[in-house]
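Note that one protein chain of the assembly has been removed; the remaining protein chains are unaltered in position.
Chain IDs A, B and C follow the sequence of writing; residue 1 opens each chain.
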Amino acid sequence: MTKFCSLKDAIGTHVRPGMTVAFEGFTHLIPHAAAHETIRQGIGDLTLIRMTPDVIYDQMIGMGLVRKVVFSYAGNPGVGLLRRLRDAVENAWPRPLEIEEHSHAAMANAYEAGAAGLPMAVFRGYLGAGLKAVNPNIRSVTCPFTGEELAAVPAIRPDVSIIHAQKADKQGNVLIEGIVGVQKEAVLSARAAIVTVEEVVERLDAHPNACVLPHWTLDAIVEVPGGAHPSYAHGYYDRDNAAYLEWDQIAADRDAFKEWMQRHVLDADEAIFATRANRIVGAA
Amino acid sequence: MTKFCSLKDAIGTHVRPGMTVAFEGFTHLIPHAAAHETIRQGIGDLTLIRMTPDVIYDQMIGMGLVRKVVFSYAGNPGVGLLRRLRDAVENAWPRPLEIEEHSHAAMANAYEAGAAGLPMAVFRGYLGAGLKAVNPNIRSVTCPFTGEELAAVPAIRPDVSIIHAQKADKQGNVLIEGIVGVQKEAVLSARAAIVTVEEVVERLDAHPNACVLPHWTLDAIVEVPGGAHPSYAHGYYDRDNAAYLEWDQIAADRDAFKEWMQRHVLDADEAIFATRANRIVGAA
Amino acid sequence: MTGFSPDEMMTVAAARALSSRDVCFVGIGAPSAACNLARLTHAPDITLIYESGTIGTAPQVLPLSIGDGELCDTAVTTVPVPEMFRYWLQGGRITVGFLGAAQLDRFGNINTTVVGDYNAPKVRLPGGGGAPEIASSSQQIFITMKQSKRSFVPKIDFFTSFGHGNGGSHRQDLGITTAGPSLLVTDMAVWRPDPVTKEFTVISLHPGVTLQDMADTVGWTIRYSDAMTETPAPTAEELEVLRALKARTQAAHNREVAS
Partner (left out) sequence: MTGFSPDEMMTVAAARALSSRDVCFVGIGAPSAACNLARLTHAPDITLIYESGTIGTAPQVLPLSIGDGELCDTAVTTVPVPEMFRYWLQGGRITVGFLGAAQLDRFGNINTTVVGDYNAPKVRLPGGGGAPEIASSSQQIFITMKQSKRSFVPKIDFFTSFGHGNGGSHRQDLGITTAGPSLLVTDMAVWRPDPVTKEFTVISLHPGVTLQDMADTVGWTIRYSDAMTETPAPTAEELEVLRALKARTQAAHNREVAS
């Protein structure tokens, strides 16, 4: 196995300007450290996919690295709006941002279809909803048995998917536990997949039906303790709600944002994540 | 909770002549005891759904209780053919048997679609396959994004689904572990669901992402230790391969079959399953 | 209106509409407080589902996000998000879906997408998340939110999720088989749709609320039920349980921030 590597190498090898990239994690296990490394390497012109863009996409958008975002809920969970995303959509700062907007059901189904190797997802959705009129990627198929018209959206097929997980074993099999979100689907729908993990262990000792990604479905594995902070890693550390509240202040102002990014991302490295997560381990 | 009841009541209350019933379990956890109770109550004219009909459907067909079977692999796993099913298809004994035949992929997708409340399943399948020509329930839809023609089959929606599982807790939440097959989908796609379990425990103490069916998705729960024999219950007893081999002999002859059914099913009750399973616990 | 806040009255009134037989798709904020209050009072066997995949959850404190760890720790099971939307929501198992809104009209149509034009918005809001399909797949929809002229508008800027459309049979005309918005609980009143026109109609005013208060906070001409009553004030038990829940929540979140 040569797939264990540094975060720098993982991002540098697999993520290229202009690519379509999904950083997934549904509230839980959001790959913050990997997003920061992508920002440090200045990899731009990206199309980012994510159900809930959250703070990491606010940061990448604010840094001007994003051409387009595909999403279903662009909020700071439990706090409010994403101010850098808003600034990009409303004022084209620092550059115009193209958006492709879906519902959660559509995105979840589209990841599922991508993992399943299908060209599209079919579901009962968007009934009476306005997105149908503004998103040409929402179409329909007719059931040949009942005549019911169902919604269809293209399968999601990222160039690269990036997730954070609890553990990898020495072979590179990865365990995700707790709120598993769409991470398995994100990995299986992508052409390449990078996983950051809290720790590498000898054996996973997982429940037979636990969510495990076999090593041969992954392209790079990096041990980054605390790599999900201020999101959380079930069994390791809690969600840092204060950091989410604080982000609302930072992102409210372009200069405050740039200063924060310089200090905490551009002038830092992934080692700071362990320190940050450790601060809130007590509550886990 | 009034849903804990006797096997007799569970079958007698929910299974009626002429219904469409799925007894599921993929090699593992096949609900033999529930099938035998259905035979004892002589509930007939059934449409039976099952990916792998196996010995229980051979028995129900041989007893003349089945009008139609919907399936994808009609074999005695690891042994050979199902001789009672063959006799019904080839010689209409003891009555003609209508068949609706699919592939495993189609059946698995159709259960999934049933659980998901959709009218049909869409998948890439049956390419060049002969079943398309003999099964009018195999149709197609065209992807509105790529133009690819994909297979479509109707969702499976049984009147009743019946499964066997390891444990229920006192509230009636049910845990399935190991090879979980399509049991969750069978339950969620059905109008009513019966579960037999190895034991009722205070708490499931299950892994957060284990396969658990919440109590409100189930209509009847019956404790039947050994109820999957000669199939197996992971963690309780192994598969009784000898019984599967033996069935090939019994089912080969109409009289031997009838005699066996009289003795081991009609003149018996579900208490014999604990005894049978106990014989092979040593190997578990 | 002494002894309780409008916010408490809103939560209590919403909680009362739930029973132990309900399976609720819960959103964060007011819905989460109402659902958990119901669970801790008259509906101990209610099933609470959060879109993060947690089924049958029973948190000690209110979560800040729909994916907090305690939701998983206390759940009967936690499933992947695609399964949540396919088997549990689309599968028709949700009896009550809770929604809030940035803009709401009198037919229960909801906007949480944009203020202004979609392609050049004045304010870009978070968007729909699960709402478009919660609105169509849940057996019924409860809406809970505070009244204001900014949010209770004659015409919403964007149809994030469909309520009763233009009213009447509009919902069925689109092939939607579920009941749609059947309850609106605000900080001032309880509303239910008229059986025929589907326009939200006030069925009770919270204690102390005046018709002028109503007119000042709703952007359309309000219909009042002929049988309109006063919402029963929160009982001592309801208030006690709700306040204890909020106090535990505050303490827990402060501890997290502090550590």
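We adopt the following convention: a contact is a pair of C-beta atoms (placed from the backbone, for glycine too) under 8 Å apart; a residue touches a chain by one contact, two chains touch by 3 or more.
None of these values were measured; they are calculated from a predicted model.
*Asks:* Of the chains you can see, which ones touch the chain that is left out?
*Replies:* Taken over the complete structure, the missing chain's partners among displayed chains are A, B.
*Asks:* Which candidate, B:Lys3, B:His104, B:Arg139 or B:Arg254, sits in contact with the chain we can't see?
*Replies:* B:His104
*Asks:* Among the options B:Lys8, B:Lys258 or B:Arg279, which residue touches the chain absent from this view?
*Replies:* Touching the chain that is not displayed is residue B:Arg279.
*Asks:* Could you tell which one of B:Arg50, B:His164, B:His215 or B:His234 touches the chain left off the display?
*Replies:* That would be B:His234, which touches the missing chain.
*Asks:* Tell me which of B:Phe23, B:Tyr126 or B:Phe273 is the one touching the absent chain.
*Replies:* Once the missing chain is taken into account, the touching residue is B:Tyr126.
*Asks:* Mind pulling the subunit B residues that touch the left-out chain?
*Replies:* Touch set of subunit B with respect to the missing chain: 26-28, 51-52, 71-75, 77-78, 81-82, 85-86, 89-90, 101, 103-105, 108-109, 111-112, 123-131, 134, 148-149, 178-182, 184-185, 211, 232, 234, 238-242, 244-245, 279-280, 282-284.
*Asks:* Touching the missing chain, which residues of subunit A?
*Replies:* 112, 115-118, 173, 184-185, 188, 206, 208-212, 214, 216-217
Throughout what follows, only the chains that are shown with their structure count from here on.
*Asks:* With centres defined as the mean of C-alpha atoms, identify the chain lying farthest from subunit C.
*Replies:* B
*Asks:* Round to the nearest whole Å and give the separation of the Cα centres of subunit A and subunit C.
*Replies:* 28
*Asks:* Taking the mean of the CA coordinates per chain, how far is subunit A from subunit B in Å?
*Replies:* Roughly 39 Å separates the two chain centres.
*Asks:* Can you list the subunit A residues in contact with two or more other chains?
*Replies:* In subunit A, residues 123-124, 148, 178, 180, 211, 234 touch at least two other chains, as defined above.
*Asks:* Counting only residues that touch at least two other chains, what does the list for subunit C look like?
*Replies:* As it turns out, subunit C has residues touching two or more other chains at 72, 78-79, 86, 90, 137.
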